[in-house]
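All protein chains but one are shown at their positions in the complex.
Right after this comes chain A.
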Amino acid sequence: MDSSNAAGTSNGGSGDGDPAAAARRNTKMPKYSKFTQQELPACKPILTPKWVVSVFFLVGVIFVPVGVVSLLAARDVVEIIDRYDDACVPVNMTDNKLGYIQNETISKECTRTLTVTKDMKQPIFVYYQLDNFYQNHRRYVKSRNDAQLRDYKKANQTTSCEPERTTADGKPIVPCGLIAWSLFNDTYIFNRGNENLTVDKKDISWKSDREHKFAKNVYPSNFQNGGLIGGAKLDSSIPLSDQEDLIVWMRTAALPTFRKLYGRIYVDLKENDTITVKLDNNYNTYSFGGKKKLVLSTATWLGGKNDFLGFAYLIVGGLCIFLAFAFTLLYVIKPRKLGDHNYLSWNRHPAGR
């Protein structure tokens, strides 16, 4: 305000019309502002008993119902899990499972019967689950090259794809790397009685992957030609963007026990329906003691069948309500007047200095 007035009055004259302003210019006196004097308006919340109890209570009140709802949702999910890796080994080869899986002459076909425990509403998700398969192993996760997958001109870019980088004669593998090489290759065919339950394998992968990560004009080449066969072979006439099993597989799992979407069945299943699964038990998990399971599951907003979240919310909510009561009790038993200067240490023990 001051300076604007001065500017107004000393309109005609020179700048020395306002001695105060001149003095201010010459002095090193810090300019006053709420910021520099650390006096910005501020809110200073303190944890009063009221706050503590209400926070705990509020959290409890929110968490318990959410817990109940998610528990109910998880209970609604119907899940059929069938471990077949052991069962599909012929009786005479149970001692030599590795020999069984490596022998190409032995038929890998196998039939499993599943009983539906509860009504299942479509869509029914078909997963395969692998146990003890470290898709997050450092050797494994690094062994891929994403540039190669989205640009056919970059087929030669196979850095970090070791040890499945090129063929023995030096040709680049597309898709290269351990991940692609180890593509899961068991297949399932579902029948209810005589009715064939078609598995829809469209859209099992992420749309973003199909559109931006795996190109329409990149075709598999030199794939699975090496000394050791890791898993599935790819049809080199189908572009990568349509190889949805590969795309799903290459979204590496976070944990050593994981499921991958195989397809969806758009048929409602009734309780006690019997489903026969004809499967090709091709994938070698016997070498490292991994388990293979087939999973049929419905889904809710919370994902699959997992009680954990519901229980977690219930327990936390209950704990918070308990703490709310406990704190109320404590505050009643040992009350303290807030901001009472008698509690200051030098007032409590006046002789303490």
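In the analysis below, contacts are C-beta pairs under 8 Å (C-beta built on N, C-alpha and C of every residue); 3 or more make two chains touch, one makes a residue touch a chain; residues count from 1.
Methods note: contacts and distances are computed from a predicted model.
A.B. asks: Given the options "Proteasome subunit alpha type", "Phospholipid-transporting ATPase", "Prefoldin subunit 6" or "Small ribosomal subunit protein uS10m", which would UniProt use as the protein name of the unshown chain?
C.D. replies: "Phospholipid-transporting ATPase"
A.B. asks: From the listed residues A:Val68, A:Cys110, A:Val141 or A:Val267, report the one that touches the chain absent from this view.
C.D. replies: Answering carefully, the residue with contact to the hidden chain is A:Val141.
A.B. asks: Would you mind spotting which of A:Ser182, A:Ser241 or A:Thr298 touches the chain that isn't drawn?
C.D. replies: Final answer for the missing-chain contact: A:Ser182.
A.B. asks: Residue by residue, what part of chain A touches the chain that was omitted?
C.D. replies: 27-32, 36-38, 40-47, 49, 52, 55, 59, 63, 66, 70, 98, 127, 129, 133-141, 144, 146-147, 150, 162-166, 168, 178, 181-182, 206, 208-209, 212-213, 226-228, 230-231, 251-261, 284, 287-289, 301-304, 306, 308-309, 312-313, 316, 319-320, 323, 327, 330-331, 334, 336, 338-341, 343-346, 350-353
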